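All protein chains but one are shown at their positions in the complex.
This part shows subunit A:
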Amino acid sequence: MHNRLEPVQTAAVKQGVPEPISLPSCCPCSAAALSKGEVCVGAELKALSAAGWYRSASASGNGGRAGTAPVFQWWQEVTGSDCVSPTTPLPASRVNVVFIDRSGHRIPVQGRVGEDVLHLAQRHDIELEGACEASLACSTCHVYVSQELLDKLPVPDEREEDMLDLAPQLQENSRLGCQIILTKELEGAEFTLPKITRNFYVDGHVPKPH
């Protein structure tokens, strides 16, 4: 029921950089995406890769091997989702940042310009809660940012300051993750999650069973 489009042999395609392609309306995710002005390339990528047109250009070692899963995964890494707005320039929209989790582990992740830090964290399974779902009604997405980063970010809204007032272990460099919007300027930024438990093994050490 899904009409396959003819594979496009542009130079960009041969290098593994997909161009946004319109999908027919029978594509399962296009209805919702199209209503937002987005196009879904996920399903089409699957079709094209099965035909051998895509080689993964990522550094993860999938280069040269055609197959649905690696290409689709690469696509998700590049864009962060199955759907992309046709106006978003693809490689330029990536922002590499680092989360430092509550046990002190550094976790580098790739975000997108325009994405908020809470959404980014949750997309990568980083343990940052968002109880009120970014409505400025809680402080569960509290993170620390570096001083240079603090200077680059826009000054917090009064409502964000009000909620930060309730965050435990508030510091000068505290911000709410849901209010930090990624820009290219934030490339290399580090976000540290506050330690939230008083429990002895707060460093995440797992004691061996007897």
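The rule is short, and it goes like this: a contact is a pair of C-beta atoms (placed from the backbone, for glycine too) under 8 Å apart; a residue touches a chain by one contact, two chains touch by 3 or more; residues count from 1.
In this text, contacts and distances are computed from a predicted model.
This figure omits one chain of the complex; the name its UniProt record holds, of "Large ribosomal subunit protein mL49", "Regulator of G-protein signaling 11", "Protein LTV1 homolog" or "NADPH:adrenodoxin oxidoreductase, mitochondrial", is "NADPH:adrenodoxin oxidoreductase, mitochondrial".
Touching the omitted chain from subunit A are residues 127, 129-133, 135-140, 142, 159, 161-163, 165-168, 170, 196-201, 206-210.
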